[in-house]
Every structure is written in structure tokens, then in C-alpha cells.
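Take this structure first; my questions come after.
What follows is chain A.
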Amino acid sequence: MNANAENRNGLLRVSDLRTYLDVPSGVIKAVDGVSLEVNRKEAVALVGESGSGKSMTALTIIRLQPVVARILSGEILLNDVDLLTLDTASMCDLRGTEIAMVFQDPMTYLNPVMRAGAQVAEVVLEHQEVSKGEARSQVLDAFERVGIPSPQRVYDSYPHQLSGGMRQRVLIAMAISCRPSLLIADEPTTALDVTIQAQIMDLLAHLREELQNALFLITHDIGLVAEHCDRIYIMYAGQIVEHADTFTLFAEPKHPYTEGLLRSTLSPDKRVEVFETIEGQVPNPTDMPSGCRFHPRCPHVKDVCREESPPSLDLGEGRMVACWLYE
Partner candidate 1 sequence: MAGDYPLLRYSVRRILQAVPLVFWVIIINFTIIHLAPGDPAIYLASVTEATPEAYAELRKEFGLDKPLYVQMGIYLWKLLHLDLGYSTWHNSPVLGVIIDRLPATMLLMATAFSIASLMGVVLGVIASRYSYSVGDHLATLASLAGYSMPIFWLGQLLILFFALYLDWLPSQGMYSMRGVEPGWPAVLDVLKHLLLPAITYATYHMTLVFRITRGKMQETLAQDFILTAKSKGLNERRVLYRHALRNALLPVVTVIGINFAYVMAGSVFTETVFGWPGMGRLIFESITARDYPMILGIFLVVSMMIMLANLITDILYALIDPRVAYN
Partner candidate 2 sequence: MERRKVRFGSAAIFLVLAAVLVLTHIPGSAWAQKRGGTLVIGLEADPGHFNLIVKPGTTVQVPAVNIYNKLITLDFDLNPKPELAKSWEVKDGGKTLVFHLRKGVKFHDGKEMTSEDVKFSLEKCLPYNPRSRVFWKPVAEKVEAPDKYTIVVRLKKPFAPLLTVMGVIFGGPAIYPKHLWKDHVGSRKAFLNAPYSKKPVGTGPFMLKEYKKGSHVRLVRNPNYWNAPKPYADELVIRFVSDANTRLIALEKGEIDYLRAALIPWDQAARLKKNPKLVVLDKGGEATGQVEFMLLNMRRPITGNVKVRQAIAYALDKNQISQLATGGTAKVADGIMHSAMKWAHKGSFAQYKQDLKMANRLLDEAGYPMRGGKRFSLTVTWAKGRGFEGLAAEVIKQQLKKVGIDIKIESFDRAATLKKVYINHDFDIMMQFFTTGPDPKISVTRVYDRNNIGSANFNNAPSYINVGVQRLLDAEWQIPDVKKRGAAWRQIVDMVAADAPVIPLFETPFVHTHSAKWADVVTRPYCAYCTREDAYQK
């Protein structure tokens, strides 16, 4: 608690979070000692290949991790309150109001048999003491805010009658309808067309200005975050391997994995999957390599890397890296 006192801007502070999944083939250490921070009004990115545990980190933060998940350790402080100690009802009260989440695939994350407007109004009605008419007008407001051209029509439409971009806007409207202080967006553009992707990213940035919320953006596409985020966490195989402000990270990546990621974005075809440009495969989640988890793919691998996992090194000015190269 004392630590937070010095950072009055602190909103979310996750420390040493471990979320393990019990699956038939063993235990997946999906989130394995993650610490991160998001300040008020700040935009922070969590970047890593698919399967690295980004979504699991986000889900654990709003405590919607799957039933097979076990949280072994950690603290999730939101406004100095440890979410892991809250009862279910209080957690429900926070969801949608303090933390809201936008998911990856607008096709599947909307209820197919409920009208779009009703799905959004539900959040308002759940958290605010308002009449149905009031809720409706709030929703139409939110629709306008997220740039839905004909809010009335969309309100009464079913998801299958809307385009992908429109659906994602509905999901975003849903997330901001109660003006949360933290918006978690988990790959919000991955399922969309390239042109729409940019629109949605702009929308998120624009909304942040308007609503003054913090944005925790999760993506596997490091190119996407450059213009929108203040700081970046790089995640690999359940762990944070590097952290820096955006400018520094792009200018001067430290971790070999970050280097690889950046190389892939610089390649002409941005849409090439990351793991194709970094040699080798994401490790088997139930059977992680010993030592540094990146070592089978690392071009700079040393002997110690295979034996011992590298410590998280504080490089000053908020920079962090976990790699034997900087010991």
C-alpha cells in the first residue's frame, strides 16, 4: 500500500500474478508471475504472440478466468482494492462500471438472440437506477459517441444484421456506457478488415480523450500500439520479458524477443504472423523450456539461459527486461 502512496495516479497494479490452468495434459502456466501497472488516463499495451497468456492476464484481472484456472499468487489492486479478495457481488458491481472489457471477435461476443440496443442497455440498467427510457437514450448516446451512423436502427437490430465493424462499435459502446476508469481491449481489431482496424483504434483513442479513461490494450501486433500507447509490456510464455515507454522500446529494444517482434513489424507485409519471422515455435504450454523460456528460439542464447530463468532487471526510468544478456 505504501508503494502506491507515491503514485497517486496509480489505477491498476498487478503484482506477481500466477494463473495456472489444469488441463488433461498437465498444468499450463498461462500467467506466471506477471506484474504490471496502469495509471489513470494512460494507454498501456500488452504485446505478445498468440498463446502467451495475454488474454488470461486480462481475464484474471476482471476475475472471469475459466473454471479450470487456479490463481496461485498475486495481487490485483484497483484503486488500492485487491480484486482477488472481493466477494462475487462486489466484483459484479465493479465490472462494467470501473473496469470494462472489449473482446476480440465481435461475431461471437454478442448474444445472437438479443437486440443490440438491449444488450447495451442491460449494462446501464444493471448499474444505474434509471428507467428503461432513460437507459435507451443513454445507449443511443453511447452509440453516437462510438460513431454508429444510425443509432436507432442499430438499437433494434440483431447482431446478425450488423457488419463486423458495427458490432465491434456496439461492443465498445457497451464497454463505455457506464464510463469505466479502465477499459481493457483484448485484440479489438484482430478480427476486422484492415481499414476498419484503423477506425476502431482511432475510436478508442478518441474515446479516451473524451472520457478520460485508462486503456489497457492487448495485441499481438506491436505495430498497432506505436501511435496509441504510452507504455508497452512485452509478454512471452506467461511472463513479462520487457517493459518500457513506447518511444524507448521502439528505439532501443533490449530483449531478443522484442527485437524479433519489431523486425516482424518492419517487414513489408505487416500481416505476416509473428512466429513466422521469429524462428521456431511458441513453446508447448504444459512443458515449458528450462531456464529462459525463450532460449530455444533465441539467437543470443548462452549456457546460463538454459539452466536458470533470467531475473527481472530494473534498468532505471521504469525500464525492465528479463534477459541474461543484461546481467
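FYI, contacts are C-beta pairs under 8 Å (C-beta built on N, C-alpha and C of every residue); 3 or more make two chains touch, one makes a residue touch a chain; residues count from 1.
A word on the picks: all candidates are chains of the complex that A comes from, given by their letters.
Keep in mind it's a predicted model, so treat the numbers as computed, not measured.
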Neighbour chain for chain A in the complex, from 1 or 2, resolves to option 1
The answer for chain A against candidate 1 in the complex is residues 59, 62, 64, 88-89, 92-97, 100-101, 103, 105, 108-114, 119, 122-123, 126-127, 158, 160, 171, 174
